[in-house]
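Working notes, structure below.
And then chain A:
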Amino acid sequence: MFSRPGSFRIAGSLALVVSAALVLAGCSASAGTGEKVEGGTISFGVDVDPVGHLDVHSSQLDINAILQRPVFDSLVSQKADGTIVPWLATSWQVSDDQLQYTFTLRDDVTFSDGEKFDAAAVKANFDHIVDPATESAQASSLIGGEYYAGTEVIDPTTVRVSFSQPYAPFLANAASVQLGFYSPKVLAEHASELKAGGPGISVGSGPFILSKYTPGSELVYTKNPDYNWAPEGATAQGPATIDELDVKILPESSVRTSALTSGQVDVIGDTAPSSLTQVGDNFTVTSTESPGVPYSLYLNVTRPVFSDVTVRKAFAGGFDLDAAVKAVFNDSYQRAYSILGPTTPDSYDAALEKSASFDADAANDALDAAGWSERDSDGYRTKDGKRLSARWISYTPVNEDNANLANLIQDGLKKIGFEVVHDQLEPGAYLDAYLAGDYDLTDWGFLSADADVLRSHLGTGGYQNASHLSDPEIDATLASAVATTDGSTRAELYTKLQQWNAENAVIVPLYVPEYILASSDKVSGIEVDIHGWPLFSGASLTK
Partner candidate 1 sequence: MIENREVVRISGLTVRFGQTVVVDSVSLSVAAGECLAIVGESGSGKTLTARALLGLLPDGASVAVDELVIDGVDARRYSQRDWRRIRGARVGLVSQDALVSLDPLRRVGAEVAEVIEIHGARGSGERMPRAGIVDTVTGMLARVAVPEPAERARQYPHELSGGLRQRALIASALAGEPGVLIADEPTTALDVTVQAQVLDLLAGLRRDGLGIVVISHDLAVVSGLADRVAVMKDGRIVEEGVTDEVLSRPQHPYTQMLLAAAPRLGDGPFADRVAARRRSPSIEITPGGLDTAAGGLLDQRESTPLLHATGLGRDFRRPDGSLRSAVDDVSLVVHAGASIGVVGESGSGKTTLARLLLAFDDPNRGSVSLDGVEWSGVPERRRRSRRGDIQLISQDPLGSFDPRYTVARIVAEGLRGDARRTSPGDRAARIRQLLDSVGLDASLEGRRPHELSGGQRQRVAIARALASEPRILVCDEPVSALDVSIQATIIDLLNALRRDLGVALVFVSHDLAVVAQLCDEVVVMKDGRVVESGATDRVFRHPEHPFTRALVAAVPRMP
Partner candidate 2 sequence: MSGGLTGWLRGRVGLIAAVLLLVVVAAMAVAPWIFTPLDPLATDTSQVLQPPAWGHPFGTDQTGRDVFTRVVYGASYSLGVGVGATAAALVVGIIVGTLAGLAPRVIDSVAMRGVEILLAFPEFLIALFAIAVLGPGPVNVATAVGVAAVPAYIRVARAETLVVRRSGYVEAARGLGVHPLRVAVAHIVPNTLRPLGVIATIGIGTTIVAAAGLSFLGLGPQDPTPEWGLLLSGGRNLLGQAWWVAFFPGVLITLTVVSATVVGRRLRRAGEGRA
């Protein structure tokens, strides 16, 4: 899924690709000082309504992952230290060739409609994910994409998932909400209504039950009083403390912030960095850097402008990114140096930090050297009468912060004589241009809890390979990384890739988005996962 921090997270996008949502338990978000209260309602303001994309198996929306976590449980859960702990599966075995995963299931789990959770339910759900009619992009790639071979029921409490090639991220991916479980009855009877979702349709086995949904306005969850199957080692075992979770859709960031400060809601997500100054001392702010690919520019190396590495490097160093990020995000987001976010497990190369800096002179010299030495009447560089110009395509809506950043980049590059034409296209038009390769650069950030996300961004033919890179050595490195489960080996391979990009400037990382959660002192016990997304099962109100 694409991720653009700020007031909008992306609705309706073009993603498939692997991404793992590791649940990093235990990041305590709020610690109220007051006494805990049983029951009550917590209201949570979010920016986007996942309307029409409520099916966890097919939705690509971050917001849906956040809003469905209370309802859907997964086979396993991942802790902060990266270890996978039992959840609905009590134990599992991986075959020696790493092609088969056999899970032993709890037998005391029921869905909120009374259906029993068993091996058949797992199979029904995984079959549903890969069924073409489901039109799944996200979940079907999390489950392994073309590597996934099938699921078989061994007995009611034993299920086996098979792959055609080793697929290291699977166990972590199995912890994601996208691989969560619907009641089989719902899959059988309401398959066509899953996307619309709502009470009686979005039915899982989680600590909360979706009890009311008003599109564009609110989602109400009531606690599941029978819940007794929290992940092993989770601080909150048993049913949730609060009676009700009330999610309000508040698209404007300023409105969300004011709703929080005025007490209209207790917690807000995706808080705009620019509005943090308005949040006073009585509120707890938790920022979590998003794992995956930071918000970056992808330079299309097949186009004349960017086929020359000198020009790419001059481009990357030709504008003052530090100042731009500071101006737009007010120190809330950090400038990115690598193509992986610092919180991406087993991969980040911290050595790259501070390695690149803005140097207009160097960029000018490099462009002169590359033959772009003449200037036209507008002050842009030319070579053989052709202007040094790049077409940047983005798809609408472009959130304000990114638009401001783009303006600063455009204006900065103008000063070294590099023209950037920023075309903001509707998704359909964008897709046409994107698939035709008719652009010099484009932009996005890609949220993922597994560094395997690079496979689609740099691998030959990868769907997110906006740079049109095709390098056998890179492909080989990516392939060995996905096949190994050893953390240090993976880190070594991904470090190599990060350094390669720093040298070649194929992707220009801009900043590391963060998920900013702000909550009032009235609430405590909200945990956040690896993405910074809130978990409400242990949350409570305080006096």
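Regarding selection, all candidates are chains of the complex that A comes from, given by their letters.
In the analysis below, contacts are C-beta pairs under 8 Å (C-beta built on N, C-alpha and C of every residue); 3 or more make two chains touch, one makes a residue touch a chain; residues count from 1.
Just so it is clear, the model here is predicted, and its values are computed rather than measured.
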**Request:** In this complex, work out which of 1 or 2 touches chain A.
**Result:** 2
**Request:** Can you check the complex and tell me which residues of chain A touch candidate 2?
**Result:** 7, 252-254, 257-258, 272, 274-275, 277-278, 320, 323-324, 326-328, 396-398, 400, 403-404, 406-408, 410-412, 422, 424, 426, 429
